[in-house]
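Every protein chain of the complex appears in place save one, which is left out.
We call the chains A, B and C, going by the order they appear; numbering starts again at 1 in every chain.
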Amino acid sequence: MHRERFYTLAASCPDQVGIIARITGFFAEHRGWILESSFHSDGEAGRYFMRIEVRADSLPFGIDVLRQKFAPVAESLAMHWKLTDSTQKKRVVVLVSKQEHCLYDLLARWQSRELDIEIPCVISNHETFRGFVEWHGIPFHHVPVTPDNKVAAYRTVTELFDAAHADTMVLARYMQILPPELCAAYPGQILNIHHSFLPSFVGAKPYHQAYQRGVKLIGATCHYVTADLDQGPIIEQDVIRIDHSDSVDDMVRYGKDIEKAVLARGLRYHLEDRVLTHGNKTVVFR
Amino acid sequence: MHRERFYTLAASCPDQVGIIARITGFFAEHRGWILESSFHSDGEAGRYFMRIEVRADSLPFGIDVLRQKFAPVAESLAMHWKLTDSTQKKRVVVLVSKQEHCLYDLLARWQSRELDIEIPCVISNHETFRGFVEWHGIPFHHVPVTPDNKVAAYRTVTELFDAAHADTMVLARYMQILPPELCAAYPGQILNIHHSFLPSFVGAKPYHQAYQRGVKLIGATCHYVTADLDQGPIIEQDVIRIDHSDSVDDMVRYGKDIEKAVLARGLRYHLEDRVLTHGNKTVVFR
Amino acid sequence: MHRERFYTLAASCPDQVGIIARITGFFAEHRGWILESSFHSDGEAGRYFMRIEVRADSLPFGIDVLRQKFAPVAESLAMHWKLTDSTQKKRVVVLVSKQEHCLYDLLARWQSRELDIEIPCVISNHETFRGFVEWHGIPFHHVPVTPDNKVAAYRTVTELFDAAHADTMVLARYMQILPPELCAAYPGQILNIHHSFLPSFVGAKPYHQAYQRGVKLIGATCHYVTADLDQGPIIEQDVIRIDHSDSVDDMVRYGKDIEKAVLARGLRYHLEDRVLTHGNKTVVFR
Partner (left out) sequence: MHRERFYTLAASCPDQVGIIARITGFFAEHRGWILESSFHSDGEAGRYFMRIEVRADSLPFGIDVLRQKFAPVAESLAMHWKLTDSTQKKRVVVLVSKQEHCLYDLLARWQSRELDIEIPCVISNHETFRGFVEWHGIPFHHVPVTPDNKVAAYRTVTELFDAAHADTMVLARYMQILPPELCAAYPGQILNIHHSFLPSFVGAKPYHQAYQRGVKLIGATCHYVTADLDQGPIIEQDVIRIDHSDSVDDMVRYGKDIEKAVLARGLRYHLEDRVLTHGNKTVVFR
């Protein structure tokens, strides 16, 4: 990410001749200085994807006027588009359970402003991390989840998320399955870290499954949450080598390092508007 | 591998106190110089695995006498064991189809004696590589496989393998499914390279499956062939990063590099008696 | 790489507002269909880099007319540029010594047309691979190099390269140091694979140096050859894990796998005009 203020256009549209020329011609006309630009043509789907960063101070107007002026161009290309301001911090609600590694990792990045976001609150089904979170000056909400109170619990989670005016929900090893309606209500806004290299070892206890199968690498997957468990669009994955001497406990320990790294990378791509979804797949302009 | 002649003991037995002391005491008694030794206790299975290299010239007798003298020790520990001589080259029959990458890679390693083996013959269901193989001075057998001649074809393959007094059969992207009886007849002797990170994408066209799922890494798996397709004990795996811009053709191309590397490593472990199987899993003493 | 015929523009110019718009506007004006496009702004150097693939059949003229029409645009931007035709095969002369791995690997890729190039000849200071190369139908030239005949030997190499109308010279573990004048005569055209993760272990016997230092990873580097030994612009690098049990011989063996993979990737980037140099650094549009 750049130090200067910039606007990011993330967009897709049906493929045709001249798209880049139209878009970059528009910016050039207003003397917009392009810092970074990425383009991808999906031949199979006939769809074009792009991401462009323009220096804010190179344009003679602000983001609202930019949006107005760009709208007709976008419309003429039948474009899905989003235009964001790098000084407008994203608001990320973090959900955790009892495992510490992703939470510590995210708060370390937030504390050092490596992740330049607001965390309006952390929500957990356990009290474990109240003190740690509150010490950072971040509100902590304990929302217990039991087989009996699921509807009410997730209504509370939704209310907290909405009240926080949040953009993104991160399941940082939350260990609970969100109800389908909640998943459907925030498409492309909820990120999960799954502790396997999907599509291997869907569902519960993936390290046990990996141990039983005798694989030589284990992994983690950051994906958008959809109503289908562990089936959402994959944003980022990685693996680590194990061998016969590693127990399930060892795998859990190694896995933590991969999980937090993959979640941090996937979240960063998402927050910088580098991820465009397309059916059940993603374009990630790293 | 060492330059000096050495004998390799690869063995497993029920776990109990004093196994290493018994085995290494036996060698010490005969002034055997241990070059390399590896041990693994599988607590869940209650089984002990080991691999020991002893310098041949440190012992006052040859491998036959060694086997005789060691037999009672092994018997007293209810051991499964194998004792091999590093100067006795393994005999490896290679099966290929029309893809070149694993074949070129194996012959390069054989030509430079990095793989210090005999290749008594190459068998293929196509004529494609006859010239290349024969130029290396290795006999080439064309055994076409059609839906109608499968029984006869694999009878021929089996006869060629047996007539070659071979130890190991390598399916170097052979692209045909061996009949269950053949798999069962040579347990732990047939190695396959599968072009996915198993257990993901079993069966046909794994790169197409990977493309559809939108994974961010693709892989390859070297495993022993059993009657269950792509379900045998895994010896070695690896992955390579891809992204949204990679087509299925790109994946196929990247995949070749992983396939040949994983096959070469898995085959080496196998040939150096570093792989001990145990149910559907392997212990690999790298 | 795409199946359709396409033209590739690889270029750089001083940075300013509107470059992409100018370039893509030019192609849009002629109904040119952009298959792939990459842009990079080097803020420190104030220089802009780009690579664009345009479908040949989308343009109403051939590459010669395209060059004529594009020249004024390029001139107005003070651009260094190159425009190539995907059906015009690059001509690559390979230099080898006595090690087989890179040679086998390159010829396997050439044989399967994964590398869609011409290899007008292989040059070696040893006879070792004459038969192997000639079996592939490729001319082989033995040019011995001794302390006394260096000037004459490299005059011969230069003559063979020029007579072959070659674009690129690949030192596939050639193990000889080219004279500075030869390096200077073909800037950005000679690729070497060095068997260390540069800048560590410059010069002779890098695996011995790595062994002495006790590093935990070893690597390889593909770079353009310049008059300064092992100091040219780096195109691609990779590493592999080793441990205390690995001897120098083991490192040499592992290293071969990294060397051939890194050379193959670096060469592919080069051949597809994905590498733009800039001082002693490269932009690689993978």
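For this structure, a couple of remarks:
Simple rule for what comes next: a residue touches a chain if its C-beta (ideal position, glycine included) is under 8 Å from a C-beta of that chain, and two chains touch if they have at least 3 such contacts.
Note that the structure is a prediction, hence the values are computed from the model and not measured.
Only one of B:E36, B:D85 or B:E114 touches the absent chain when the whole complex is considered: B:E36. Among the residues C:V92, C:I190 or C:V284, only C:V284 touches the chain that is left out of the figure.
The hidden chain makes contact, of the residues C:V17, C:I63, C:I177 or C:V215, with C:V215. By the touch rule set out above, subunit B reaches the unshown chain at residues 17-18, 20-22, 24-25, 27-29, 31-39, 41, 58. Counting over the whole complex, subunit A has residues 36, 99-101, 104-105, 107-108, 111-112, 114, 131-132, 135, 245, 253, 256-257, 261, 264 touching the chain that is not drawn.
Seen across the whole complex, the unshown chain contacts subunit C at 40, 42-43, 49, 197-201, 213-217, 219, 233-239, 243-245, 247, 280-284, 286.
Criterion: only the chains that are shown with their structure count from here on.
If each chain is drawn as a node and touching chains are joined, the picture has every node linked to every other.
Subunit A maps onto subunit B through a rotation of 180°, based on Cα atoms and reported in steps of 5. One inter-chain figure worth recording: subunit B and subunit C are separated by 35 Å, centre to centre, where each centre is the mean of the chain's CA atoms.
A separation of 41 Å divides the Cα centre of subunit A from that of subunit B. In subunit C, 36 are the positions where the chain touches two or more neighbouring chains simultaneously.
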